[in-house]
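Here the complex is missing a single protein chain, while all its other protein chains stay put.
Naming follows writing order (A, B and C), and every chain is counted from residue 1.
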């Protein structure tokens, strides 16, 4: 039974004058921030602001690199070569790490964004290229990945630390994948239900699927919450409270992995 | 009298399928490469290739950050705030440094590109913001700047090392500024003449202006050659030979500053 | 005394997944929409949506071209050549017009955006280049410009129709320019006050400056309201009602210029 859990959220997803998300409302209640690196969002001014906010609330930070697709917010698959994937990741991780350096904080992890996250979860070649880039940059970075994924597998093979991630507010299919957002009931919006699910994930390593079955997720180290819903701050706050009440410490994954 | 000189050149100025310059022909003959960081040129794959080439020829590398203006190749002035300048520089320097890290090589210097270089040469606020960013990232980086410039002044005040730069193939005005490229005779193309000028810069710290006067440049540590002319490789090669023949060592500026 | 007035607003200022403004709340209450063309905002999907919404509410549309500066939302001055200005405008105007064509609606006007609007208001060369491009594309387009501006002057000289624009919610300096947004009281937020000012602009062609003086604006054909404040829809609605109550028809400028 797990007694420690990390809560992560994608933050810094604005771009210049384009704002997105509720970073100020969410940051106080999470333990790991995935910071957009400029390819799907996150111009340099936004990165700097996001890291200052993370530092203020002692939230661990990670790079959140993407396909080069600002117009599609990194949500569209692209036929990148492995050479492109490797170099795009090094570029983005380095950029975010540079800001961390100027603030005297560490870079804890890397979590791929959007279409790249999804492709690396199922495609070995993509996963291996991504892990190779992360390790080349720094073998000490923690790789965030779904428990049973090509990305997790590639990271383990490369002797990298992996934090297994589950989703607080997304419905699961019986095979452990996420229900597509386009389907009904894909998103769980009830704050109580979210907390209950996460506590079960932490304690049992299981989740109830959209069909009502209970399936094994395996060990879960970090829970992803979404930052772009209007009440994302409240969800974060209540989730953290519920976990604490259930006797689960909410701390950055680097402190217990 | 100077007996050591650095030769620098802007390299890695392609972008994806867009090629530019003659990096392979030039790299063997220079000692410092200014590497485009993605804002005016230099996508991640190009950065990686450029650094591998620099490593092969033991050329020291620097970041060559720009205004965010790919369409204008960073040659157009932009009304950036000092906050924007600072963060755009940290982003770009970090990105190039990250690739250097993966190759086990150091980042030697920062040289601003194009319109940003020109603005920082004459505008105190821009220069101070730029120096602040470079220092925040790493106080050990060498700042490339014209001898008498706001940028050099700001770097000295910030206790940063400054490498004074002169231009091998550009005509000078009597006030020590460069003759605009739009004017006749702004570019010196005769290889012999270029070598002669550079030797005089090294030995005397002077240059003959477009009017025929001789003016003081002050101490010069690094000579900039251009990489985008068809015979840039030959210019580099013959310049290096001429300097060596004149008893001037051609080595990276970090080894003698 | 004017009995007809156009209300214009910048719309379609999202970009892909980045949303901005309250287009759905504002569109029913205005008569001319300035549509972002892709250079500061307005990807193709957003342009199409914006035009469909304009068509639904019978709002006349205009192109709202910008400097190529997505990261700075077109608010930063750029040192563009007149050749660049001309071609950037033709590109953007054409693109928006193409969507209009597919929907069977007309392109009524062109209003420059942000830093380009400001520069063309005071700089003859910029204004002439902009007007030249608009006229080259179509001599029937209406040019939106401040009453006393280089842009208005250039348009008149080129025999183009000009709609003189005033700002509903911005304070004016005694010289007729707008008070910088960075100064206190630059924005007028009281809905009643806004309506009162606009009625005075329409009836008298005057405005009370930030110092309390009354100055001549000259004839005003179109009133700009801002779309990016939370209650922009309400402002638009109440302004239209107030104008109607005051006996002023609210219709697209092309119907009375």
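Just so it is clear, a contact is a pair of C-beta atoms (placed from the backbone, for glycine too) under 8 Å apart; a residue touches a chain by one contact, two chains touch by 3 or more.
These numbers were taken from a predicted model, which means no experiment stands behind them.
In the complete complex, the chain left out here touches which of the visible ones?
A, B, C
Pick from C:84, C:153, C:204 or C:237: which residue touches the chain that isn't shown?
In the complete complex, the chain left out is touched by residue C:84.
Looking at the full complex, which residue from A:80, A:158 or A:215 touches the chain that isn't shown here?
A:80
By the contact definition given up top, give the residues of chain B that touch the hidden chain.
14-20, 41, 43, 70-73, 75
If you put the missing chain back, which residues of chain A would it touch?
That gives, for chain A, the contact residues 68-69, 71-72, 76-80, 84, 115.
Just the residue numbers, please: which parts of chain C touch the chain that's not shown?
Residues in contact with the chain left out: 38, 43-45, 47-48, 83-84, 87-88, 90-99, 101-102, 136-137.
The definition used in the following text is that only the chains that are shown with their structure count from here on.
What's the call on chain A versus chain B, same or different interface residues, using the half cut on shared numbers?
Result for this pair: same.
Mind pulling the chain C residues that touch 2 or more other chains?
71-72
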